[in-house]
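The complex appears here minus one protein chain, its other protein chains still in place.
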Amino acid sequence: MNWILALIPCLALLAVPAVALGLRARPALAPALALLPATLFGLILLLPLGATFRLDWMPAFGIGFGFRLDGLSQLMALLITGIGAGIFLFSGSYMTSYPKQHRFMAVLTLFMAAMLGAVLADDLIVLFIFWELTSLASFMLIGFEAHKPAARRAAQQGLLVTVSGGLAMLAGILLLGSAAGTFTISEILANRAVLATHAFTPWIIVLVAMGCFAKSAQWPLHMWLPNAMAAPTPVSAYLHSATMVKLGVYLLARLNPAFQEWALWQGLLTGAGTLTMLTGAVLALRERDLKRKLAWSTVVALGTLVTLIGLEEPLAATAAVVFLLVHALYKASLFLVAGILDKKAGTRDALMLRGLGRHMPLTAIAALLAALSMAGAPGFIGYMAKDLLFTVQLGVPGLLPLVALLVNAAMVVVAGVVAVRPFFGKPMEMERQAKDPGFTMLAAPLTLAILGLVFGLAPALISVNLVEPAAAAILGEPTGVALGDKQATEIVYYLSLVVLGLGVIAFLAWTRLQPRLAAQTWLDDYGPDAAYGRILRGVSVISGAVTRRVQTGSLRFYIGASVVLMFGGTLVLLVAGGGLGLPSADPLPLPHQAVLVGLVIAGAVAACRLQMLFAQVMAAAVVGFGVGILFLTLGAADLAFTQFTVETIAIVLLVAILARLPFRELDARRREEHRRDGAIAIGAGVVGFLTLLAVLSVPFDTQMPDWMGAAAWPEAKGRNVVNVILVDFRALDTLGEIAVLLIAALAATVLLRRARGK
Amino acid sequence: MEFLLALLFGVLLSAAIYLLMARSLARSILGLLLLGNAANIAIIASGRVLGWAPPLVAPGANALVADASNPLPQALVLTAIVISFGLTAYVMVLSWAVWRGKGTLDTEALRVAEPRGLPAADAREAAEAETLAADLLPTRTGAR
């Protein structure tokens, strides 16, 4: 059975190319694609909790394709596939008006596969890979309408923020792996005592939290999420409310048992979460675009979840799980409703949408049910979530209770503006009367909204099987909380009534409140989004300046800079490392050898000093042939002959080419350039000389030449040891060399043909 | 002798770099030729010459004589000579193609890939593209 676990992400991954090709051929099949997540949903239900699967990948590092299904990953996987089925069905009709629908559905499938891989992974490295894959899919989906500059910017921003966070997280994961001695999550959690005292733990907490905060849009990294609303609506509903943005929350919850006793962990999570809640609530009230309004409320929800994980109170785990589920249900539903309104009424402006209920009754019902769950009306599962939330949040000392009250009132306003206001009041004017969409687009928002009511009326459906295992995974032990039990004390109950009242009053006053908030432009000008823009501009200014200095386009500069760096660095190392030395027992050269060296040196100097190019070529030839004769006197006959023939062919080729070039052209360097180049060249020569002397001062181990000299005849049947080395001892090397020669000849032939063609 | 080889290496290296940095590609080719020779001298010297007799096993003998030169650097340099010729020859052909295409061998004038003043001397251009995208966001248009 357990192999099915690994099959789930694999199946989804394998489906990606099939989706792309199949839908390109038959776009009408798109809604039927919902069967894929539905099937996976069924497979997950089949699997028992605690199922594991492992395939070694890099055993030396203890990294493997480990997958594990526990309460938390089950909840996430069911949300991904369940809501996924609805989204796929919805997109099948919604996206038909977009070009390249097949590509959209393929990337959506890729995203689902990556999400499933990330939540089922039991290995931190595998989790990280899938995690980044979701960022990549998100990038492609936000930027799906690539012709729009806003979409491109939002896609880039989302990618930059989440991937930089991911980079920090990777560092955290590597530290965590080395501290715990394993990358397997279940083992890390089982041996969490090690982490309680480990010196790395504070670093791990900060780095991992950075990655999770970026992914889950915590302040001040939240700006990418509202901007991501540039994506088509199904993407906003699926990635940017129900699933992907919960991945950061998921990992925080997953690792919570290991870190929950650390004050740093609690402080970071509650601090960032509270700030995020507050920011999101204010900006949600200010916004009039339906989707962005919902996005700000998602930011609030993510802040709430992070805060809950950071709280020590055991009830907080259950509260987090229930709220996560509730939020996924109502928010996905509301996003889809916003998409329907956008498509049918032609606008997403909350101030303009009015009186649509009469003509869109089913859409209105879906919206109202979802909004009631969001506002925490009795009978809905949202009520239980709110009950748990208040009980936990109000029990904490400090500012959190006050923030929680205000934020929850603000959420009531959002629910009202998004789901109540557009359907009542005086009908808006429009060119064509809006009406309910077909089944495929209504099925998902209606089902999700109704589920909120069903679970609210019969909490036993999910209490034992879904909520408790997930909450126990966050806490690290059973919670002992049964869903549906009344948690709240009386004071909490009255406070929640106050919040509801406050929210309703604010909702009624919203049309007057919104313009005032919108007038506060400093929120845009000094917010994190503006800061992001400034950072990006700064980076391009700095890199432009650096590039202009370093990449000058001058070959002379490149060579000079490389030489100075290379030989200057060598000199520093040589002097600092005390490597300078002279060869000991250096045999004196024979007179003719000394004369030869003098001749070659004279040739080299002449090659530099002469003005005429042809004379310089001849001087270089003197150097080449002189070195050849020198080889001969050193007992290297093969080398000498090779050098002679190569020099001859090189000079013939050079003269043949130069005959077609401006032969009389002089060295165009100015006098001071000559001086500077000369100084660099002489300096490099001196360093080269000293380096070679230092090398020669080290004693030499003759084992290798001794062995080669002794083995050449008996083993390789050759008396010319040089040749034996070339064709036998190092034959593979030689094969590589002749391959290089062939490639050089090929390249030259192609180059010649192209130059001729002109 | 090794001291003398090191000195020769230093001189050839200097000459090669001086020629490589010349503005004319034809002189850079000469620099490459000298650089190849310098490198070969360095390999021969640092691999130690050991003796001055050719590394040939005499008929009847089973191993090299004691004062034979070291065969290993010789084998390496033998291929290095041919390979550096390949490199130099390729650069020669390349220079010829450059001359055919551009009509000049002055390296300061060859700037097709990296024209002067790129990336844009004024980084504001790049920034403006970013601002433009930011201003199209619904929040800005909605708030103002």
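The first chain written gets the first letter, and so on, giving A and B; residue counts start at 1 in each chain.
Everything that follows uses one rule, which is that a contact is a pair of C-beta atoms (placed from the backbone, for glycine too) under 8 Å apart; a residue touches a chain by one contact, two chains touch by 3 or more.
Just so we're on the same page, contacts and distances are computed from a predicted model.
Q: Considering the UniProt annotation of the chain absent from this complex, which name among "Cytochrome d ubiquinol oxidase subunit II", "Multicomponent Na+:H+ antiporter subunit B", "Lipid-transfer protein" or "Divalent metal cation transporter" applies?
A: So, among "Cytochrome d ubiquinol oxidase subunit II", "Multicomponent Na+:H+ antiporter subunit B", "Lipid-transfer protein" or "Divalent metal cation transporter", the name matching the hidden chain's UniProt entry is "Multicomponent Na+:H+ antiporter subunit B".
Q: Just list which of the chains on display the missing one touches.
A: Touch partners of the hidden chain, whole complex considered, are A, B.
Q: Of A:Ala656, A:Ala679 or A:Val698, which residue touches the hidden chain?
A: Looking across A:Ala656, A:Ala679 or A:Val698, the contact with the absent chain belongs to A:Ala656.
Q: From the list A:Trp57, A:Phe200, A:Trp262 or A:Phe641, pick the residue that touches the absent chain.
A: Only one of A:Trp57, A:Phe200, A:Trp262 or A:Phe641 touches the chain omitted from view, namely A:Phe641.
Q: Quickly run down the residues of chain B that touch the omitted chain.
A: Interface with the chain not displayed, on the chain B side: 54, 56, 78-79, 82, 86, 89-90, 92-93.
Q: Which residue numbers on chain A touch the omitted chain?
A: So the residues of chain A touching the unseen chain are 637-638, 641-642, 645-646, 648-649, 652-653, 656-657, 660, 716-720, 722-724, 726-728, 731-732, 734-735, 738-739, 741-742, 744-746, 748-749, 752.
Rule of thumb we're sticking to: only the chains that are shown with their structure count from here on.
Q: Could you work out how far the Cα centre of chain A sits from that of chain B, in whole Å?
A: For chain A versus chain B, the centre distance works out to 37 Å.
Q: In the complex of these two chains, what residues of chain B are touching chain A?
A: 1-24, 26-30, 33-34, 37-38, 40-42, 44-46, 48-59, 61-64, 68-72, 74-75, 77-79, 81-83, 85-90, 92-97, 99-101, 105-108, 110-111, 113-116, 119-121, 123, 126-127, 130-134, 136-140, 142-144
Q: Which residues, counting only chain A, touch chain B once they are in their complex?
A: 148-150, 152-154, 226-227, 229, 286-289, 292, 349, 518-519, 521, 524, 529, 533, 536-537, 540-541, 544-545, 547-548, 551-556, 559-560, 563, 582-583, 586-589, 593-594, 597, 600-601, 604-605, 607-608, 613, 616-617, 620, 623-624, 627, 631, 633-639, 642-643, 646, 649-650, 653-654, 657-658, 660-662, 665, 667-669, 677-678, 680-682, 684-686, 688-689, 692-693, 695-696, 700, 702, 704-705, 708-710, 712-714, 719-722, 725-726, 730, 733-734, 737, 740-741, 744-745, 747-748, 751-752, 754-755, 758
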